[in-house]
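In this view, the complex is presented without one of its protein chains, the others remaining in place.
Here the chain labels run A and B in written order, and each chain numbers its own residues starting at 1.
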Amino acid sequence: MTDATDANHESHVTLEQIQAVTGGVLTGTPNVAPTRLLDPAHPAYRQAAAQAVVVLAPGAEPPEPAPALLVVAEKHELAADYGGAHLRVADPRLALARLSKLYDAQPLPREHQGAAVAVHPTATLEEGVVLAPGAVVDAGAHVGRNSVVGANSVVGAGVRLGAECVLHPNVTLYPATVLGDRVIIHAGAVIGADGFGYASGPRGAEKIYHSGGVVLGDDVEVGANTAIDRGTLLPTRVGARTKIDNHCQIGHNVTIGSDSLLAGMTAVAGSAVIGSGVIMGGNVAVSDHVSVGDGARIAGRAGITKDVPAGATWAGFPARPHRAFVRELYLLGKLEQIWQAVKPQRGGEGSE
Amino acid sequence: MTDATDANHESHVTLEQIQAVTGGVLTGTPNVAPTRLLDPAHPAYRQAAAQAVVVLAPGAEPPEPAPALLVVAEKHELAADYGGAHLRVADPRLALARLSKLYDAQPLPREHQGAAVAVHPTATLEEGVVLAPGAVVDAGAHVGRNSVVGANSVVGAGVRLGAECVLHPNVTLYPATVLGDRVIIHAGAVIGADGFGYASGPRGAEKIYHSGGVVLGDDVEVGANTAIDRGTLLPTRVGARTKIDNHCQIGHNVTIGSDSLLAGMTAVAGSAVIGSGVIMGGNVAVSDHVSVGDGARIAGRAGITKDVPAGATWAGFPARPHRAFVRELYLLGKLEQIWQAVKPQRGGEGSE
Partner (left out) sequence: MTDATDANHESHVTLEQIQAVTGGVLTGTPNVAPTRLLDPAHPAYRQAAAQAVVVLAPGAEPPEPAPALLVVAEKHELAADYGGAHLRVADPRLALARLSKLYDAQPLPREHQGAAVAVHPTATLEEGVVLAPGAVVDAGAHVGRNSVVGANSVVGAGVRLGAECVLHPNVTLYPATVLGDRVIIHAGAVIGADGFGYASGPRGAEKIYHSGGVVLGDDVEVGANTAIDRGTLLPTRVGARTKIDNHCQIGHNVTIGSDSLLAGMTAVAGSAVIGSGVIMGGNVAVSDHVSVGDGARIAGRAGITKDVPAGATWAGFPARPHRAFVRELYLLGKLEQIWQAVKPQRGGEGSE
């Protein structure tokens, strides 16, 4: 097998574009406009350095040989004889995001000439819509301008997509799902499945049929194999610019504000309310009906069982303020010492 | 973007139907049979109240304006001048389930005229089967009466579906899967993938090929992106009326009884035995080969590492009786006090 992934190929990017998107200050001029955004650890780096732009992570050593263009933090001190041109930026990570977009060459899902797609006669597609092979758009659905429906993805009846959305392959949007503009849904994600709601009846659990749907705001991104359930009678909502990683489970009737980040394998149970600007580490669980205030930060693997105030940093299970969590860990580390210290009181139990 | 989901649309439901399914006692008569089941917080509520039925959650305030029909618990006291008609029911949640079914207008996956489906010549479909676009039914499979295979869902070779099953889109049923009647499988779920079983061989892990299949009983519901692995030589089994939420992982050779509820992101490792009438909160993990007795209740995020007796309520990790878990949390809250109390014995360590 070859080890090469063909993603890091050459792009036609101009120096003016690089300066425009990064707002950086240039020292020296590269011989050529860099054609590749490379990590110095890439096997092709030594050969390609003279055509490469490298964004130096804070604290990292500048690579040898020097790339055509090194992007560094404003205050980073480079050796006087370090080669190549340098671009000074306020925030290297933001520069990386901007450059990664400039150099991006990942093909989006595309149409294949003659391939089967299934668009219901009552569905409407605005101009520029791309339907990859096997895409299904059901009755009454509406797909906005330039949106892409990935291969074998399914847009349910009556679903509405805004403009420039991207559904990667094998996505399912159930009926009563509404997407804003520029929403990205990764492969295998399921939006709008029935919430897990039952009533106890005389012959077992009786299903509560959910009609509330799901509403995702503009610029939301949903990770691979994530599921967001429809609400019971009101929609489950995710606010603009919120990003949800892979393998998350968002229960019915949940509301998530805007500009929040939920890392992978996080589960938010039904009717929980997550504010705006919240950051959750991976593998967090949130109990049903609790709220997490705006700007709260939740450590990875926390289990939220009661309301978290706005701006707070919580951790652990059951989750509590991070400071209390750290103190408890410290005290748990003293348990042995405590156990020995209370030995006289507990009677001679020997040397356990 | 519009914010409206088109699910809450008008339905033709008669007052007789409402009374029949809820068994409620009517006080007054609505001007019209309610056409919508609404939550009072729905943006359309004020305009639509005169055509709406509202199920009042226990403890909630009756909405203003009054709906055409308010469904309330028998003992709920309404103000004497509260408007509209009222339906008194023993269990409002059960009434909600029944009414939600009556008003349900979610379209199931449907056929598109002329859309490609792939049915192997040796597969058999009973009358009324619906194959949405991209559905695949492999050799020797059998799909029972009125069952629905969602768009791009795959029914593997030799699989058997009972009557009135619904596979939502992008579902995969591996060969040797057997579904009872009225089984619902949500989008992205995978039933019957190989169990995670290997033997250690001279050149690394050697795969154990699983032939046991999966058997799901009548009225089982499986959530989006959940996976249930096939057994090694005997089937993995899920009993009738058991409901498994999204993002659950059910390992090979597991047996789950009937009428159990497993909430989202729960993982049951291989060969575990879960009884009937068990209720598990979200994000529970069950170790391999342990058993959870009938009627046990497991708190969210518990990690079961040993057998749970029938009827017990357990919590925590490693899971133990809920009472012991709560007591431990209480004592952990006293650690600081304990640490200070043993200070004389531990010598002058200062004020940590």
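Please note the rule applied: contacts are C-beta pairs under 8 Å (C-beta built on N, C-alpha and C of every residue); 3 or more make two chains touch, one makes a residue touch a chain.
All values derive from a computational prediction rather than experimental measurement.
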* Option from A:Asp138, A:Glu206, A:Asp229 or A:Asp259 whose C-beta touches the chain left out -> A:Asp259
* Asked: Quick one: which of B:Thr172, B:Thr242, B:Ser260 or B:Ser291 touches the chain that's been left out?
  -> B:Thr172
* Asked: Touching the left-out chain: which of B:Pro40, B:Pro92 or B:Gly212?
  -> B:Gly212
* **Identified contact with the non-displayed chain, of B:Val136, B:Val222, B:Ala299 or B:Ala315** => B:Val136
* Of B:Asp91, B:Glu126 or B:Asp194, the one touching the omitted chain in the full complex -> B:Asp194
* Structure fact -> Residue positions on chain B contacting the omitted chain are 116, 118, 120, 134, 136, 138-140, 152, 154, 156-158, 160, 162, 170-172, 174-181, 188-190, 193-194, 196-201, 203-215, 217-218, 225, 227, 229-230, 232-235, 247, 249, 251, 265, 267, 269, 285, 287, 303, 317-318, 327-328, 330-332, 334, 337-338, 341-342, 344
* **Touching residues on chain A - with respect to the absent chain** => 1-8, 37-39, 41-42, 91, 93-94, 96-98, 100-101, 103-107, 109-110, 112, 115-116, 132-134, 150-152, 168-170, 186-188, 219, 221, 223-225, 240-241, 243, 245-247, 258-259, 261, 263-265, 282-283, 300-301, 329, 332, 335-336, 338-339, 342, 345-346, 352
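Simple rule for what comes next: only the chains that are shown with their structure count from here on.
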* To do: Between chain A and chain B, tell me the centre distance in angstrom, where each centre is the average of that chain's C-alpha atoms.
  => 26
